[in-house]
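Take a look at the structure set out below.
Yeah, one chain of the complex is gone here, protein chain that is, but the others are all in their spots.
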Amino acid sequence: MITIFYFAGLREATGTDREEADLAGKTIQELSAWVNSKYPHLSLDAVRVAINEEYALSEDVLQDGDTAALIPPVSGG
Amino acid sequence: MITIFYFAGLREATGTDREEADLAGKTIQELSAWVNSKYPHLSLDAVRVAINEEYALSEDVLQDGDTAALIPPVSGG
Amino acid sequence: MKAYEIVTEPIEPQRYADYVLRPEAGAVTLFTGHVREWTRGIRTLYLAYEAYIPMAEKMLTKIGAKIEEKWPGTKTAIAHRIGELQIGEIAVVIAVSSPHRRDAYEANEYAIERIKESVPIWKKEIWEDGTEWIGDQRKKPDVSNENKGLDSE
Partner (left out) sequence: MKAYEIVTEPIEPQRYADYVLRPEAGAVTLFTGHVREWTRGIRTLYLAYEAYIPMAEKMLTKIGAKIEEKWPGTKTAIAHRIGELQIGEIAVVIAVSSPHRRDAYEANEYAIERIKESVPIWKKEIWEDGTEWIGDQRKKPDVSNENKGLDSE
């Protein structure tokens, strides 16, 4: 299983801060498609994905137990 | 009369922090010459002069009651 | 305190300045980012920050390591606060010490640029008539239509 984290506007739009999904073996791109099909009103255009707290590339592959965080445009500082 | 201030290395080299001199009507250049003749071991090459707490030009003229400060290269900060 | 941390309590900037000071340091720059009341005519009541804490702390640590590599002899500490912040309160503090001042200024500014660009921290602005997650600091709240899909409204 993969744990998916939602932050900020994504957390409010999905109504959850995390969920589990059976996405081991899938790419980041496939993860995004899965999220998009579940929440069709979300725009993920500017959203980056981090796997296990590191920014990932869209072709990176998820492994069982990974955490995938959807990172909307940041605004710290 | 003009009051002349000496600071830092100039104060130590002249042995005084101030003195009076009858230089009203003289230019800054003439003031420097006067100081140099009194303290021939001083080098005033890099020294700027302030009249009444403002940097002055070498052709500026001293008026009675002015204070003239000899400002060696500064090193604050 | 840790040298790179996300905190929930008010930030005391002097602690970070003290942390980076060493006998060989001639210069310390301390940057604090504060909650501003007015942004181009829009009045902010307060801000709410949230972070992906473990990743944010890792990234702050990496920014510090990068700085010590780019500007040898510098030492850095960074903290960002999350939760509700009132006008004037400190959201972020960056302390950099260095033997020479140029490096301390440059490294400090580098740190804030990197934070704003990639550290997973989000700011929600609360105005008199609404709220919004700020998603791209180049945009103003009232013209951020491109990000509306991510907004809470």
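Which chain is which? They are A, B and C, in the order written, and residues in each are numbered from 1.
Going forward, a contact is a pair of C-beta atoms (placed from the backbone, for glycine too) under 8 Å apart; a residue touches a chain by one contact, two chains touch by 3 or more.
Only a predicted model underlies this, so the values are computations on that prediction, with no experimental measurement involved.
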item: Visible chains that the absent chain touches, using the contact criterion stated earlier; value: B, C
item: Sole contact to the chain not displayed, among B:L10, B:L31 or B:L62; value: B:L10
item: From C:G33, C:G64 or C:G135, residue that would touch the chain that is not displayed; value: C:G33
item: Those residues of chain B which, in the complete complex, touch the missing chain; value: 5, 7-10, 12-13, 41-43, 45-47, 50, 53-55, 69, 71-77
item: On chain C, residues whose C-beta touches the chain left out of the figure; value: 13-14, 17, 21, 23-38, 87-88, 99, 101, 104-105, 108-109, 112
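As a convention for this text, only the chains that are shown with their structure count from here on.
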item: Most remote chain, CA-based centroid, reference being chain C; value: B
item: Euclidean distance of C-alpha centroids - chain A vs chain C, Å; value: 24
item: Centroid spacing, where centroids are CA-atom means, of chain B and chain C in whole angstrom; value: 49
